[in-house]
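Working notes, structure below.
Excluded from the complex is one protein chain; the other protein chains are retained at their positions.
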Amino acid sequence: MTKYHLKKRIDIVVEAPLTRTLANQLDAANVPGYSVLPILEGRGMINAWTSEGQVSNSANMVAMFCVVDPAQVDAVIEAVLGVIRDRIGFVTIADVLVVRPERF
Amino acid sequence: MTKYHLKKRIDIVVEAPLTRTLANQLDAANVPGYSVLPILEGRGMINAWTSEGQVSNSANMVAMFCVVDPAQVDAVIEAVLGVIRDRIGFVTIADVLVVRPERF
Amino acid sequence: MTKYHLKKRIDIVVEAPLTRTLANQLDAANVPGYSVLPILEGRGMINAWTSEGQVSNSANMVAMFCVVDPAQVDAVIEAVLGVIRDRIGFVTIADVLVVRPERF
Amino acid sequence: MLSLALQNLLSPMVLFFVLGLLAAWARSDLTIPESIAKFLALYLLLSIGFRGGAEVSHHGLTAPLLTAVAAGVALSFGTPFVAYAILRAATRLGSVDAAAIAGHYGSISAVTFVAVTGMLGQLSVPYDGYLVAVAAAMETPAIFAALLIANRGETAHRGRSEFFREVAFNGSIFILLGSFAIGAITGERGLALLKPFILDPFAGFLCLFLLDMGLVAGRGLKQGWRHLTLAVTSFAVIMPLISASLAAVAAALIGMSAGNAAVLITLAASASYIAAPAAMRLALPAANPALALTLSLGVTFPFNLLVGIPLYIAIASRIAH
Amino acid sequence: MLSLALQNLLSPMVLFFVLGLLAAWARSDLTIPESIAKFLALYLLLSIGFRGGAEVSHHGLTAPLLTAVAAGVALSFGTPFVAYAILRAATRLGSVDAAAIAGHYGSISAVTFVAVTGMLGQLSVPYDGYLVAVAAAMETPAIFAALLIANRGETAHRGRSEFFREVAFNGSIFILLGSFAIGAITGERGLALLKPFILDPFAGFLCLFLLDMGLVAGRGLKQGWRHLTLAVTSFAVIMPLISASLAAVAAALIGMSAGNAAVLITLAASASYIAAPAAMRLALPAANPALALTLSLGVTFPFNLLVGIPLYIAIASRIAH
Partner (left out) sequence: MLSLALQNLLSPMVLFFVLGLLAAWARSDLTIPESIAKFLALYLLLSIGFRGGAEVSHHGLTAPLLTAVAAGVALSFGTPFVAYAILRAATRLGSVDAAAIAGHYGSISAVTFVAVTGMLGQLSVPYDGYLVAVAAAMETPAIFAALLIANRGETAHRGRSEFFREVAFNGSIFILLGSFAIGAITGERGLALLKPFILDPFAGFLCLFLLDMGLVAGRGLKQGWRHLTLAVTSFAVIMPLISASLAAVAAALIGMSAGNAAVLITLAASASYIAAPAAMRLALPAANPALALTLSLGVTFPFNLLVGIPLYIAIASRIAH
């Protein structure tokens, strides 16, 4: 297994209007990159919501994720919490193996 | 690492027309929340499919996921299997760490 | 926990125009299936990009994933690297548990 | 009639459908985004419904309308039993697949409806606006018939009533009947207001929709041709003729005009590719969903467009009062 | 006036809104894809803006225009304070929720603007094209007022200026004012060129948009009716009347014509469901976002459409010069 290297995948579910703000924070935390995926609908502790028929992004959530080096995790989580602390949305961390570790 | 807490992420690939049914089952299993992501296309054991140009949702699959407490996993899997047992679609379970454990 | 079985989830972020090529490689590597999810926007080492307002797929990335048997991982990674080696995009591997192991 | 068929063959709509088929066959990356396809379907149903309703607003809900709806419901509910019997006798399809296909063939295709009314217009054969309501009424009975056939009136995890509600309040029926009602209520006034949207560009939107249908059908054929045995493909050509015959008898019995009969026959002969696939997927999970769609969209739809409809009009003009 | 209200009640637009409500209530799977909804909103704003600008191109930016804009800004900024006071006194809502709702009611609804101008057209009451600019100017002051009220001029992780920029360059304002400017620059020539796109099919696109709004409002009501206490619901009906009264005073003071006054009053009485929700979500995260939207779209919008606008026109004709 020497050819696989351990990294961390950080998944964040966040309100769509905050995408830019969170991206700026991730940039500031020097993540090697991030990707934003759409969420169609969901339910949390307060409300269910759906993107269907919405004319603005205000009701939507998106799923951002970034693969980072384990050493970076704490700093990235700090940056993420800075954005979502008083808000709906949450963050999870998982182990992943990668092949080209120099990318992250 | 005391500030991170272990939870389970359950990912379900399910036929789009069953989204509502599965969501109801997840509600009944008391999951703290769930999110639904679109899938553009895919291939399984029988067919390949694509959402492109489709006028109804009948051919589509979606990716639902929910982050739950480890103690809940069996009950949630039971609920999910109730919906997808005789159907295409599948479910996976993974370890994730979270920061605000009281949310889940 | 005997009812859960260990499989591997392989996530690939790849340029949208390469979806077909990669799918063909995955087919050739005999994966049991795969799914393709849209990405709205992202940033990597060189550029940030967004799908917004794009008339062609050329700027887009997509997220493909497939759940495979651990024994298949090396072959699948080989196939994936064949496509993305000289390109942007990356691949990660994670542990997941499944309920119906015969599907994968 | 022949020249009409030829002219139909060379209409922009048919040619755009063929262009879609070609693009799929050549594996072009030409695509219609899913949300655009859904918008086009929504537009067509809204436009068809509204225009039908606006015409009815002259006449009101009369006895002929009710008789026609009853005949349509009976045909939609009855045809699947015939289709199922034929499929089981002549092909190797399992009972669930056969039931699912039977459901598609009992239900109707809104675009085929548009095609027959367009051709009647060219021939100056009059027909009644209320046939839109007949079309809407024919969408679902076939779905329930397919369920009865597959002997699964109840599906796991959703009571019978939940499923009934979902099928009855299906989006495509809702928009067709809803627009019909709005057309009937607002009449001429509404039509004048909406004409530049729902009437004038209709042919253009239809071309785009058929381009998309060609792409979907072409990709389905390309992927699923292995399943298309001779027996199954023959079914997709013969079944419309059988449904048409049953509808012709019904039309004769209730004394329809030539135009109305042509529409009823065409509706019966058409197979669904919007409402039925979604419902069948929910109700009969074991069925191969691509098969029914490929048959109805890739074989029966072009067959009706090119051969069927001229034939049905000819038959209708014989039996009409 | 009553017959006008009735005719309005039975216009295709209102009926499509009702159809959307019904579909949501029946839990139909009828849906408008998100990208289509965004396109429809874009189209409406572009069309409204352009037409307003094309009309202004005759007259130029005159003193009445500037006075009207000033009055609109004052109303938009002032109303939220009144709304907040009422909400805190009469309901059990927390201060953040109350501020967010107040922001929605200070801002304006473009579709309500369309409805009042349509009705004025039917009554042959003239009004000025520059009122589009007034509408655009009334979108944001309310949002800043809501922030002041919630005492959070600064939000975490984004400087005040960053947020100011985001609200001021909000997409809907950009497209409304931008189209207005383009309409004003290109005038008759531009209008002639774009008429088949932005004028002729406008009513049709509006019907589709209202179908979507009906669906969204219906789903919001279905999900959120628990939050709709009698006090809160009453607010959604009474607040427009209060805003309308304030606007009527302003219109009288600056000596507006009957048509212009009717538009200004209606704008003040309308509540936002495009620009405000997005801004409030950013600025006041603790607020329940569905609540304000459900009130403005599910209660106040239909109230204005059916009862409010005829009333506002009547008031305007009294006070007008």
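All chains are identified by letter, namely A, B, C, D and E, in their written order; residue positions are counted from 1 within each chain.
What we mean here is this: a residue touches a chain if its C-beta (ideal position, glycine included) is under 8 Å from a C-beta of that chain, and two chains touch if they have at least 3 such contacts.
Just so we're clear, the structure is a prediction, and the values are computed from it rather than from any experiment.
Note on the undisplayed chain: of the listed residues E:Asn170, E:Ser243, E:Asn260 or E:Asn304, the one touching it is E:Asn170. Of the candidate positions D:Leu22, D:Ala286 or D:Ile319, contact with the unshown chain belongs to D:Leu22. Not every partner is drawn; the one left out touches subunit D at residues 10-12, 15-16, 19, 22-23, 26-36, 196, 200-201, 203-205, 207-208. Although one chain is not displayed, subunit E still touches it through residues 33-36, 38-39, 42-43, 46, 50, 165-166, 169-171, 174-175, 178-179, 181-182, 185-186, 190, 193-194, 196-198, 200-201, 278.
Those residues of subunit C that touch the chain absent from the view are 15, 17-18, 21, 25, 46-59, 82-83, 85-88.
Convention: only the chains that are shown with their structure count from here on.
Overlaying subunit B on subunit C by C-alpha atoms takes a rotation of 120 degrees, rounded in steps of 5.
At the interface between subunit D and subunit E, under half of the residue numbers appear on both sides, which makes the contact a different-residue one. The geometric centre of subunit A is 34 Å away from that of subunit E, both derived from CA atoms. The geometric centre of subunit C is 39 Å away from that of subunit D, both derived from CA atoms.
Counting partner chains per residue, subunit A has residues 37-38, 94-95 touching two or more of them. The multi-chain contact residues of subunit D, meaning those touching 2 or more other chains, are 33-34, 38, 278.
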